[in-house]
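The complex appears here minus one protein chain, its other protein chains still in place.
So, chain A:
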Amino acid sequence: MTILRLTVCILFLWMGSANCQSKMVEIKGGIYIPLYGRDSLKVTISDFYMDVYPVTNQEYLEFVKEYPKWQKSKVKKLFADESYLMDWKSDFALGNGQVLDAPVVNVSWFTANAYCECKGKRLPTIDEWEYVAMANENIPDARQIQTYNEYILGWYEKPKTFNNTIGSTFKNYWGVYDLHGLVWEWTSDFNSVMVSGESRKDVDNDSNLFCGSAAIGATDLMNYAAFMRYATRGSLKAKYTMKNLGFRCVKDSNDEAF
């Protein structure tokens, strides 16, 4: 069955239409402590599959062809703000300078969520996303490694990375690309960790947001790298779209193999 599907897939790809599932890899679950969560306790992650790459313009183009209600001109304002697919020229045409295998950006949580559902997948949770994203090339938890954090902080300063193609950053321990260095990514529960606009006030919250070590070093860099991610998520609403924000999907391991 799988082989058959794969063949069909390859056939389709060959015909220039990637009507098949994008490539996923299995992530072995585990227990870890996120930088901060609702209670800063250990979080258990079950096994799951994650897309190797963020969803591309090409893939999204096919999606809106298949599901007209998510087309640029047809989408309900409730589900996506005015900047939805901002740089696309029309419902089916990319803008000048946009490339098919760059990540799709300017998509809202609603649209990203619908895309994953239509593929029989779902958006990752913050905890799942962070769990996979704490890996560097070699180890599953690189959060204490200076170069790992510097890479992330360095990306914050690089302009217009949203135009880069998928796979242009490093392949991490799990075989997943582009979690850092390309675009921000939606998570299913992006707004569950409250980072208010007033970041200094958060210091006093019971949650263990900004305290932790007084020592300076990798931990500090790690915190800074992650703060920005949490702050960005905190600034979003589900209908918001951003030029630096895309997404990828995941799937539970116990679902039927694909």
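Just so it is clear, a residue touches a chain if its C-beta (ideal position, glycine included) is under 8 Å from a C-beta of that chain, and two chains touch if they have at least 3 such contacts; residues count from 1.
By our rule, contacts and distances are computed from a predicted model.
Colleague: Look at the options "Chemotaxis protein CheA", "Carbon monoxide dehydrogenase small chain", "Ion-translocating oxidoreductase complex subunit E" or "Copper-containing nitrite reductase" and return the one that UniProt uses as the protein name of the missing chain.
Modeller: "Copper-containing nitrite reductase"
Colleague: Touching the left-out chain: which of A:K72, A:K171 or A:K243?
Modeller: The one listed residue touching the chain not shown is A:K243.
Colleague: Could you please point out the chain A residues that touch the chain left off the display?
Modeller: The list for chain A reads 81, 83, 86, 106, 153-154, 156-157, 159-160, 184, 195-202, 210, 216, 220-221, 223-224, 227-228, 230-232, 234-236, 240-244.
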